[in-house]
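Down below is the structure, laid out as structure tokens.
One chain of protein is taken out of this complex; the other chains stay put.
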Amino acid sequence: MIIVLKRGVRQKDVTNLISELVDSYEVQIHPIEGSECTVLGLVGDTSKITLEDIGTDERIHKVMRVKEPFKKANRAFHPENSIIRVGESSIGGDEFAIIAGPCSVESEDQITEIAKSVQSVGATFLRGGAYKPRTSPYAFQGLEEDGLELLKKARAVTGLPIVTEIMYPETIEKFVKDVDVIQVGARNMQNFALLKELGKTDKPILLKRGLSATIEEWLMAAEYIMAGGNENVILCERGIRTFETYTRNTLDLSAVQAVKKMSHLPVIVDPSHATGLNYMIEPMCMAAIAAGADGVIIEVHNNPAKALCDGPQSITPDRFAKAVDKMRKYVEIEGRTIRRGQ
Amino acid sequence: MIIVLKRGVRQKDVTNLISELVDSYEVQIHPIEGSECTVLGLVGDTSKITLEDIGTDERIHKVMRVKEPFKKANRAFHPENSIIRVGESSIGGDEFAIIAGPCSVESEDQITEIAKSVQSVGATFLRGGAYKPRTSPYAFQGLEEDGLELLKKARAVTGLPIVTEIMYPETIEKFVKDVDVIQVGARNMQNFALLKELGKTDKPILLKRGLSATIEEWLMAAEYIMAGGNENVILCERGIRTFETYTRNTLDLSAVQAVKKMSHLPVIVDPSHATGLNYMIEPMCMAAIAAGADGVIIEVHNNPAKALCDGPQSITPDRFAKAVDKMRKYVEIEGRTIRRGQ
Amino acid sequence: MIIVLKRGVRQKDVTNLISELVDSYEVQIHPIEGSECTVLGLVGDTSKITLEDIGTDERIHKVMRVKEPFKKANRAFHPENSIIRVGESSIGGDEFAIIAGPCSVESEDQITEIAKSVQSVGATFLRGGAYKPRTSPYAFQGLEEDGLELLKKARAVTGLPIVTEIMYPETIEKFVKDVDVIQVGARNMQNFALLKELGKTDKPILLKRGLSATIEEWLMAAEYIMAGGNENVILCERGIRTFETYTRNTLDLSAVQAVKKMSHLPVIVDPSHATGLNYMIEPMCMAAIAAGADGVIIEVHNNPAKALCDGPQSITPDRFAKAVDKMRKYVEIEGRTIRRGQ
Partner (left out) sequence: MIIVLKRGVRQKDVTNLISELVDSYEVQIHPIEGSECTVLGLVGDTSKITLEDIGTDERIHKVMRVKEPFKKANRAFHPENSIIRVGESSIGGDEFAIIAGPCSVESEDQITEIAKSVQSVGATFLRGGAYKPRTSPYAFQGLEEDGLELLKKARAVTGLPIVTEIMYPETIEKFVKDVDVIQVGARNMQNFALLKELGKTDKPILLKRGLSATIEEWLMAAEYIMAGGNENVILCERGIRTFETYTRNTLDLSAVQAVKKMSHLPVIVDPSHATGLNYMIEPMCMAAIAAGADGVIIEVHNNPAKALCDGPQSITPDRFAKAVDKMRKYVEIEGRTIRRGQ
């Protein structure tokens, strides 16, 4: 960690600051006297010093971190890729994971139909919203508990593990029992109360990147879960909020490479929510593979007649099947496989 | 609501879409045939139609909302300013609210000392973090329950109502009993589970704007609480995340005017967290008054000797006193008052 | 174009506004009376009405454009892809364009060496900065005119057309004579004086997206050049400025699909400047192909010994060769080709 002192700080104040730091943290201090200001280099365990804590108006101008503040998520201490296994499916290994399903679970027919359909072309997980985070309190909030039951029926029929979003801490026990991968939505990425509870379970957690979360904050959110003892974290890039409004969000594919560099955790991409435009889903899936992602999560609807309930970010099973066909060619170049459809 | 259809959509498809919309929602449809595409104007209750729901790749190009999707927070249906009263203090009326206190509650001496100090110059509420949301799981998470007890002691001494952040849904009951204003932090602005629970209480809620929340999303978060029955919502602008990193966030003072235009709810400003730079706190307080805010929330620390624990966003009681002196002149121009110190 | 009037506007004012609009522009007006406000649908040539012009505090609440404001760049009026041909190279057709070369032209040896090296593995254009836009006036500003001469020598040796950035309007004549593709940098994307002058030439223009330019503004910048008579515009996505600072900018690959949807112009991707991190260049090239780009522009340096002068966004010829090898597999899936090296 580097601390830049203000111009004109007196030697006495520098000495005091050094003493305070050495007393408070297990660090050694190396001061560098510049022509205009003094810089302190801190060596040792600086992970307990947060940028928010340190610094006062009196002496410190700026603090710069040299080491990443995350440990369990850090590739430096865990060089191999982590592989999260769920039944016969996995994320992070040679098999490219395809998580597909409707935005919301609506009925037994709907979810079972889609589950069979996506499985038949190679999907490895079934997604579907039971509890739905909605911007408006007046919008449909999902089938909730009933939705979970329907997901379980679809799993019974297809064998596909199910991925669904948790919203209420009091449902954790139920989710642990019923669900295969628990999704934390973008809006809850820094809901530390929820992350801590999930850290006490051993369920795989799909952690979506917050709309305005830096890559480091996202990894720190993963660290919250891992620090609690649950190292089964899968990261999911789903677009960040920028000034561009043509797409719903801006898909940040270079974040996939960044995560791969800094962390051993698997990372997947959600082109449906990132772009909000169904004509972009297929090319963005291909781009995700090329960018090094371990999988994709895609919205698939099966009811073109009742189109109003399916968002512009969904594709039909037909288009999904064609997309998977093309994805097979792409993953092959990357030395990976996509499961044969069943 | 305006729906722009794609170019080249056939007349038959237009007719079908109109039927589906009329069947699904209580709306009347007015089609306008343009030279290149058709536009549908929807009149009626469009609040149940969400932008996420509507639109398919087949027929719809773009959806534009004309009316705001919030009702209870909407000034159109509640023209007068709402005033939230807490004991002898209030937010939204003639008295300009000053909420002051330390970042974290650390000890009885610390919090009581600061409480007396800020009260003596005119603060109307005491703030202090008991449960602290921290980016790192390894950072100090606050004194938690003990912190609440210390806040209560400081209240007993000064009479100042206390404002503190809630993080854990299971503590709501305790907060309702012990705390005067419950703060929802920026990271939890769209934690709908929490918002719904708070909507069932009758406590004043201080709702901070999320780092990347639009003004409309912020008002919709308020609507979640209000829809549950609790209309005591105070909004707090605390900076948004932009590309500029000189300040921690970018304080969006024009949002104060926007909120005042669209909503009857009171809105205050947090210059400490927005800028993260203590030399900016005083001028940004003045600017907040000028921009029409109903109050400010400021971090004040009292222990210059142990400076490392106080963030660069805090000011000393001396500077706070001077700032309040100056604020008195500003609020007078705006026809408001600041309480005399006691 | 849709005009939403304010709540409570009197009928007389609505009538007057309609008359004014009909008098000022060649449009027909279709009013829709909603429960709370009136909406006007404008049919006809609305391209002369700019969002900045229209709207007053008296009557208008909001204006929403239905049609894109660009014409010559619009795919609606030019359904086929445009192909820009330069000698034996082209951008926008079946051949995937690879523009490679150093950040700055430094010496005859350097530029000729790199030119031969990139040509030998399949590059179709040579890039190199002669005039360099630098954030600091004290930084090296490029070899300028001498740099152009060196580029010409490298072209003479290899036959590769040269792409280089223009900064000074007074050099346009020289650029038209000496250069094959004139690059407009991100900082000058809305330098309308420059765009207008370039519109009078017939040279291919490589128009980089501005750091905070929306896709529509970018296409409008292309429209400036095209409106002057020069339709040879190539668009280049090079990252947008967001809150994320791990990468220099955020590469917006979905913008490639957006441009392809709205416009017939070719679009290429610059992973070097977008990410600023050389380990990301190769995967982001692959992702660009997958996202539908017509080419890439990559920085290649050849002097690992003097590493300080080469930015972290450059790769060596060896890595470039390997990247091109892999790109061949990707473009094949997309039904395109990369030229054989010579």
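Labels for the chains are A, B and C, by order of writing; each one numbers its residues from 1.
Going forward, a residue touches a chain if its C-beta (ideal position, glycine included) is under 8 Å from a C-beta of that chain, and two chains touch if they have at least 3 such contacts.
Small disclaimer: the values here were computed from a predicted structure and weren't measured.
In terms of the touch definition stated at the top, the absent chain reaches A, B, C within the entire complex.
In the complete assembly, the contact with the undisplayed chain comes from B:274, out of B:39, B:179 or B:274.
What chain A contributes to its contact with the hidden chain is residues 2, 4, 7, 30, 32-37, 39, 41, 43-44, 62, 64, 66-67, 76, 212, 241-243, 245. Taking the complete complex into account, residues 20-21, 24, 47-48, 50, 52-60, 69, 133-140, 167-170, 187-188, 190-193, 196, 210-212, 217, 220, 223-224, 227-228, 241, 278-279, 304, 307-312 of chain C touch the chain not shown.
Annotation for chain B: contacts to the undisplayed chain at residues 212, 214-216, 240, 242-247, 250-258, 261, 274-275, 277, 279-280, 283-284, 286-292, 326, 329-330, 333.
Heads up, the rule we're going with is that only the chains that are shown with their structure count from here on.
The most centrally placed chain, judged by C-alpha centroids, is A.
Rounded to whole angstrom units, the spacing between the C-alpha centres of chain A and chain B is 26. Remark: chain A and chain C have CA centroids separated by 31 Å (rounded to whole angstrom).
Among all residues of chain C, those that touch two or more other chains are 212, 242-243, 245.
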